[in-house]
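Next up is a structure, given as structure tokens.
Our next item is chain A:
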Amino acid sequence: GDSTTTSAPTSTAAANGGLEKTEIKVVGLPAIDTAALYVAIDQKLFEKEGLKVTPQIVQSSPEAIPMLLNGEIDAMFGNYVSMFQAHDQGALKLRILAEGSRAAPDSLSVMALPDSPIRSAKDLEGKTINVNVLHNFQELALTQVLKANNVDPKKIKYVQVTFQNIMPAWQKGQIDAAYLGEPMVTAATSQMGARKILDPASGPAAEFPISGYVSTQEWYEKNPNTAAAFQRALHAAAKMMESNRELVVDVLPNFTQIEKATAATVTFPYFSSSDNPVRLQRVADWMVEAGWLGKDIDVASLMSPTTSG
Partner candidate 1 sequence: MLEIENLTHIYGGGGPSAHHAIDQLNLSVAEGELLCIVGPSGCGKSTLLRSIAGLITPTGGRIKVDGELVRQTPDNLAVVFQDYSRSLFPWMSVADNVALPLRRKNMDKKRRREAAAEALESVGLSGAGRKYPFQLSGGMQQRVAIARALAYRPTLMLMDEPFGSVDAQTREDLEDLVLKVRGHHKMTIVLITHDIDESVYVGDRVVVLSKAPAHVVADLQVDLPSPRDQINTREHPDFVHLRAEVGRLVRGQPVAH
Partner candidate 2 sequence: MTRLGGALLRWPLLIVLVILWEVATRAAGSAFFPPPSTIVTRMHALWFSGPPGRLFLTDQAVADILPSLGRMAGGLAGGATAGILLGLALGLSSRAYDYLDGVLQFLRAIPPPALVTVFLVVFGFGMRMQLAFIMFSIIWPVLLNTADGARAVEPLYLETGRAFRLSRRERVLRIVLPAALPKVFAGLRLALSLSLIVTVFAELLPGTTNGIGFQLTVAYSMFNLPAMWAGIVLLGVLGYLLNEVFLVVERRVLGWHHARETAGA
């Protein structure tokens, strides 16, 4: 889109004058989706913008909201569904600083064990499927895909299963099919011979936006230039990552439990190198459709124009 210069001299000048805040704390998640933040640090992209970013990892994004509110941190990485809900409920006035990740084909997967009778999407009706958190993006996307496949989404039973318990629960037959993300998709395929039944990031939910970097409206208004610089660095990182998998593979062990060897084989999500209100609006609209939001959200009004090249 609308580009400004990203050359080093200008940024340095911004650091001297334009930035309201040069040291910021950002919370990420121990998941591949946060990789851009670490690549940006690794590649000194923040530095180029005159920013010093201290990353911090939390277990799940809702936990970081109190931190955002009481000023412990400046920005956080969170999934849109949670963030929109928080915004809708008035828990925070959301400001999206930069898009983060979108579902890539095969980065999410509904899978069945080799000897399971489940063979097609239709077989999922009446079955129990795990999700990490109920009423979140996993359900949202799958609902759309199921509908497109002529499966009644209401006939799926979702149970919330924490990460480490998915495999045991699955193998002990507590869930019929597993809704997995990377790196578990790769692991389940190679180690357990699990079969993919459905890609939740396909059809209507293709390239489904999962999470982004957010802060509060208040913070944004106080620090517009810092926010812009932050966005630029992240977009720049995403750009680099598009063409260079190794960058991601290198940083993963820093904040996830994924080892280098595994990292090399997993499917990454898409990292957004620009912000696009249109695709994000889709998430909000689906949420309204699911009854998860009290009122419509105009996503564009929460976002800034992409300032990166």
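These made the cut because all candidates are chains of the complex that A comes from, given by their letters.
Quick note on the criterion: contacts are C-beta pairs under 8 Å (C-beta built on N, C-alpha and C of every residue); 3 or more make two chains touch, one makes a residue touch a chain; residues count from 1.
For clarity, every value in this text was computed on a predicted model and none was experimentally measured.
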Of the listed candidates 1 or 2, the one touching chain A in this complex: 2
Footprint of candidate 2 on chain A - complex, ascending: 62, 65-66, 69, 82, 85-86, 88-92, 130, 133-136, 157, 159-162, 164-165, 168-169, 172, 174, 292
